[in-house]
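Heads up, one of the protein chains got dropped from this complex, but the rest are sitting where they should.
Labels for the chains are A, B and C, by order of writing; each one numbers its residues from 1.
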Amino acid sequence: MRRFRKILIANRGEIACRIIWTCKEMGISTVAVHSTADRDSLHVRFADEAVCIGGPTSSQSYLNIPSVIAAAEITNVDAIHPGYGFLAESSYFAEICEACNIKFIGPRPDVIRLMGDKVEARRAMKEAGVPILPGSPDPLKSEDEARALAREIGYPVIIKAAAGGGGRGMRIVRTEEEFGHAMQTAATEAAASFRSADLYVEKFVENPRHVEIQVLADEHGHCIHLGERDCSIQRRHQKIIEEAPSPALTPELRERMGATAVAACRRVGYSSAGTVEFLLDEDGQFYFMEMNTRIQVEHPVTEMITLADIVRNQILVAEGKPLWYKQEDVLFVGHSIECRINAEDPQTFAPSPGLITAYNAPGGPGVRLDTAAYPGYVVPPYYDSLIAKLVVHARTREVAIARMRRALEVMVVEGIKTTIPLHQGVMEDPYFRAGEYSTRFMEQFFERRKIQGGLAASGGA
Amino acid sequence: MRRFRKILIANRGEIACRIIWTCKEMGISTVAVHSTADRDSLHVRFADEAVCIGGPTSSQSYLNIPSVIAAAEITNVDAIHPGYGFLAESSYFAEICEACNIKFIGPRPDVIRLMGDKVEARRAMKEAGVPILPGSPDPLKSEDEARALAREIGYPVIIKAAAGGGGRGMRIVRTEEEFGHAMQTAATEAAASFRSADLYVEKFVENPRHVEIQVLADEHGHCIHLGERDCSIQRRHQKIIEEAPSPALTPELRERMGATAVAACRRVGYSSAGTVEFLLDEDGQFYFMEMNTRIQVEHPVTEMITLADIVRNQILVAEGKPLWYKQEDVLFVGHSIECRINAEDPQTFAPSPGLITAYNAPGGPGVRLDTAAYPGYVVPPYYDSLIAKLVVHARTREVAIARMRRALEVMVVEGIKTTIPLHQGVMEDPYFRAGEYSTRFMEQFFERRKIQGGLAASGGA
Amino acid sequence: MSANDQNQSQPHGGERGTGAAAAPQAEASGAGASERAPRHGRRRRGRTEQKPQQAPRRAESALNMDELRELTELFTAHGLTDFEFENADIRVRLSRNPAPAASGAQAVSAQALTPHDAVQSAASAAATSAGAEGAARAVGATTAAESTEEELHIITSPIVGTFYRSPAPTADAFVKVGSRVEHDTVVCIIEAMKLMNEVLAETTGTVAKVYVENGQPVEYGQPLFGVKK
Partner (left out) sequence: MSANDQNQSQPHGGERGTGAAAAPQAEASGAGASERAPRHGRRRRGRTEQKPQQAPRRAESALNMDELRELTELFTAHGLTDFEFENADIRVRLSRNPAPAASGAQAVSAQALTPHDAVQSAASAAATSAGAEGAARAVGATTAAESTEEELHIITSPIVGTFYRSPAPTADAFVKVGSRVEHDTVVCIIEAMKLMNEVLAETTGTVAKVYVENGQPVEYGQPLFGVKK
């Protein structure tokens, strides 16, 4: 067991700030690394030290492992927090940290590697007794094998890239006639995106919800869960609104899904914070999708309803400390919703980097804002478009929605386009308000909007 | 029972914004009133309508009853929320509202009048079985009577103005020799400050804590409490840091104080939100001080640990609705601290109005900011110096303190002096950190500081 | 609430809100009241209106680069040759050699940095170029109106309330455009809390403008009349 004096944050933007806040609360010094494009970023300002590690593109800087490690060496840090994205799920990076005697704040490299391979992860989960969707246990060897399997599972099926994510290399196939073409396209996409054409096929669930369980595990075999997040509101497989608890879960189902996630983590020797993602069908059956071996963008909704600080727990268990609480000590209070404020066109989702000319952060009861934005900040075009996470908390879901509407109304971000008007539209949507939605929500939302005359009709930007 | 469509907020600054937030969440339109000095204030911007009601001084505007009522008439509102200060505890104003068929959001005028008169309030509380400090039940008629009473109570005693508040017209007397002079001074101050020289005398408690109970009552006789706030950290009898729960209360004592406050409210037919202030001595004995018949500055700490929206409850009960929850439905989770960020010198407390040249609002986990400030805002010299309330919430008091330190560190308010460095000093103070403090804390804090070489030594501005 | 009934009757004819409508409006102004779009004490604040004023401005710098940038751009856009600004905290001066002139709108004298005031200077521009009519139409604030309508003395509302031009719905207006006023001439009534408050001219001259319509709510400081000396 060690005590970290100084941590390097190998990330940028809101999550780098988020991690700095907790380090400050724990009395740990922080080192920010940044590209030349991020000299004026808040994480650079609020960290105790800052090192420029390269040019503006991610590959020159935030993905540049030698630069990050060299920055860690010259600042003599004890540990690196990778945040999400960039190097967060690189088992190679985690190994290098280990080799350099710098603690990687996350699970062991072999666990990252295992969970990063969809086929291997599926196998491990099956062995742990976690329900998985009927489908191929191994990468498909031929189209014939795939067809036979699809027939066995029953249509519709989905073809996925083994190394995939974010919707690339995915194809839904509803009839056998479509199969050949879909499989070829998926293989091409997979090869282009992930340098591996390996595919597998599984049952396609029609109106599923994306429900994920937040887990916390230490290096001594203790593991608990902090309940679920419902992340079904997605566009192009990117989450944009998340909430906790899920409107679809009963306490009994929550307990079952939580116990399943914990069992999965125990099985693979997981430590640190992690997320087990499930597909939940309309009958309350849930199936393992994947495990994210890092802090997630949407972790604040869980923090709001549990009062836990997930980053603090990551750091404590990385120091080798046992989890300080047991499953029965976990609180669940109220309801929380997060809206991702992206610098993009709310209708076309085209990125909208540039100068923030006017800015007002909402405050008051039950509002949390995680951001690195400020008036005068220039959103660079090189990185993802997330500029702020607006999170609300209230005793009930109804008040949480009202609060989010209010917070969106008084949040001012000018000079660039943002997703604020889109979120305002969703908060007014009767299906969202009723909690009746699946991962197809955004698609259906835009269809309804089109019928009603477009987003502009309800006050879009 | 009615439903408010539109509410006028007869206040300014952070509390006006705070009330607007809740109105927006409830779908109620808002009217801001403002002085000529407050044209650029956020409450003017975020309200649906705004009316300039007079010149910069409070008496020309926010205390100008005909102007406020006329503004309510021309905007055709259903109700007026008075906030705190200004007209919030004017029974006369409440009566005029009633006469104009505008609902005053607060208790009935007669209850305001009763609780506004210290002697009458004391009598009513005594009748309700609320413990009060030994002392004169009526205004003192002569110095001789007062002396006799003081002898009966036993020194030290305190002489207070019947209509007083905020420390004016108060004198502590430790020996009989000091009595005559102290009484004359108190009478002079009372006459000057409150246009009434009426005084009373009571037992003086040596190292008391200021612990107050938040109550909620509807117009149908239901009354609950939301626990206590510890407001002992005061300078010159002005609260500057508040927390909930109090480090000094046991669950048993909390229950007794809460039940006492509820009994007191029931006795006087109280409705709306209110606060019963108690003096708590070192032996756990508590004594009624006064009741505040309005929303209080420090209400957010209670909102944080209960997830209640006190302003929402005020509005609902003013509409005639019954309280939606019972005492057993009240949640208590975690620990909350509020620091009042005032535009004043952190050492001398001299007001420091002026232009805010740079500003950064802290965010992230467990941080709430109630403010009307923004970069470029000019803090006018006409009103009180409170510019922001920084509130944190965490599972434990220890983490709450760490969080407050972090939030104070990343909060930037430049161009004017603020109390931020003072709060940073208190957060480092071993007595505060141990929860061992009384209303004499600030006095002792500055003494310790002086010994250590002044505030500057610990990073004061 | 028991007071509900006793307050429903309005001295100025009918119930609150309808009394105004009942009052004669034909003579509400001598020069086209409807064009004036007078500013309401009750104003619905659209986004566009609110933004320029508040827009919590750039946090980090006293120099406020954004404002300077905007200022410089405005300066160029309007073809200015000289600009000075000063208040308790700040002093700014810009100038340009007038050599490559040709721009028409050089007369604007922007007097403030905030976008809010930019609205006002737009109004001043109108006032300067197009002459009298424009300014008060766009501008609500007393000060701007006073400074831009060179010749007119502005009578502003001393209180919040409802503006009436005549002592009774069927009576003649106290004053019209062209009326001569003395210091003690009653120019209108502002009703507040059921009280009829007479407003005196407190100047001498001839009424040149009526900014507010009969029965309209007015706020403190709102321009009511323009008087030519």
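Here is the rule we use: a contact is a pair of C-beta atoms (placed from the backbone, for glycine too) under 8 Å apart; a residue touches a chain by one contact, two chains touch by 3 or more.
Since the model is a prediction, treat every value here as computed from it, not as a measurement.
Checked against the full complex, the one of A:Ile53, A:Met170, A:Cys223 or A:Met257 touching the unshown chain is A:Ile53. Only one of the listed residues, B:Ala99, B:Leu253 or B:Ala358, touches the absent chain: B:Ala358. Per the touch definition above, the residue from A:Ser59, A:Asn101 or A:Thr175 contacting the chain not shown is A:Asn101.
Note that of A:Thr22, A:Ser67 or A:Ser136, the residue touching the chain absent from this view is A:Ser67. Against the chain not shown here, chain A presents residues 36, 39-42, 44-45, 47-55, 61, 66-67, 69-71, 73-76, 96, 98-101, 103, 374, 376-377.
Basically, only the chains that are shown with their structure count from here on.
Taking the mean of all protein C-alpha atoms as the reference point, the chain centroid lying nearest to it belongs to B. A centroid comparison over C-alpha atoms places A as the chain most distant from chain B.
We define each chain's centre as the mean of its Cα atoms; on that basis chain A and chain C are separated by 52 Å. Our note on geometry: chain B versus chain C, Cα centroid distance of 38 Å, whole angstroms. Those residues of chain B in touch with two or more other chains are numbered 360, 374-375.
Shared interface positions of chain C, i.e. residues touching 2 or more other chains, are given as 54, 56-61.
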